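One protein chain is absent from this view; the other protein chains keep their places.
Our next item is subunit A:
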Amino acid sequence: MKPTAILEVKDLTFRYDLRKEEKTLSAVSFSADPGEWIAVVGDNGSGKSTLSRLLVGLIDPEHGTIKIDGCVLGEQSKWSLRQQVGIVFQNPENQFIGTTVQDDVAFGLENVNIPFQEMKERVEAALKLVDMLELRDKDPSQLSGGQKQRVAIAGILALQPKLILLDEAFVMLDPQSRRGLFSVLQNLRKKQGITIISITHDRNEAALADRIIVMEQGELIQVDKPSSVFAKQEKLDAPFAEQLRRNLKSCGRNVPETYMTEDELVEWLCK
């Protein structure tokens, strides 16, 4: 049986400027299952961040509905649903409220009714997961770019939401930290069934998702598994292995005709 969706988005339409005809998002619909990893890709300005702001109720849609865990997102439900959905923004500047790293991570928990002891434990565990425990007494404004980004991610992990939205949350991280956090999130997903929606320009990261959403000028033009998306969207930069396959093809080599993952191509080359 198919599990009930954790997120259902129907017909989502939005304009920043109501005087203009042009829509920032038009009729976006999709759903996400518990434990699913969905990557969102698309050019700058295609509406990805707008979509994420709508999903956490920072802005309200003109049309359409968002259902989180079966509950429609609206004025009333917004506050309780914020505990279910955590978001990490693109640019971690100005996202900090606390005067120490640890306070900042705890801040998100203040609206959640949990005993102090548990709060403390959660904050520590989250800081440990992002490898920032050592810097917990530092002033967040004095951190390096990548450290800020990790604190922002810890804030979300401490909240233990059912759905995590990452709006290019890995851009300022070095490759090693990126890989580390990626596997932390993968583990949470497997163990606790957390759903992850990750907006990214990294094609190799997107290729690892269960499904990819492709945005273009405010419209969702495809949502499907990576192999189908990269096979169909020729304008999209493909993952490295697929680019290599295409290069070999255009050099007149006898490679398979369709999309290949890295493992498939390696296997094929070494046959």
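Quick note on the criterion: a contact is a pair of C-beta atoms (placed from the backbone, for glycine too) under 8 Å apart; a residue touches a chain by one contact, two chains touch by 3 or more; residues count from 1.
By our rule, contacts and distances are computed from a predicted model.
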Absent chain [UniProt protein name; select from "Energy-coupling factor transporter ATP-binding protein EcfA2", "Sarcosine oxidase subunit delta", "Cell division protein FtsX" or "Phospholipid/cholesterol/gamma-HCH transport system permease protein"]: "Energy-coupling factor transporter ATP-binding protein EcfA2"
Sole residue of A:Val101, A:Ala241 or A:Met260 that reaches the chain not shown, by the stated touch rule: A:Ala241
Among A:Ile68, A:Leu81 or A:Leu173, the residue in touch with the chain that has been omitted: A:Leu173
Candidates A:Ser80, A:Gln142 or A:Thr258 - the one touching the absent chain: A:Gln142
Residues belonging to subunit A that touch the chain removed from view: 42-45, 90-91, 93, 142-147, 149-150, 168, 171-178, 201, 203-204, 237, 240-241, 243-244, 247-248, 251, 253-255, 262, 266, 269-270
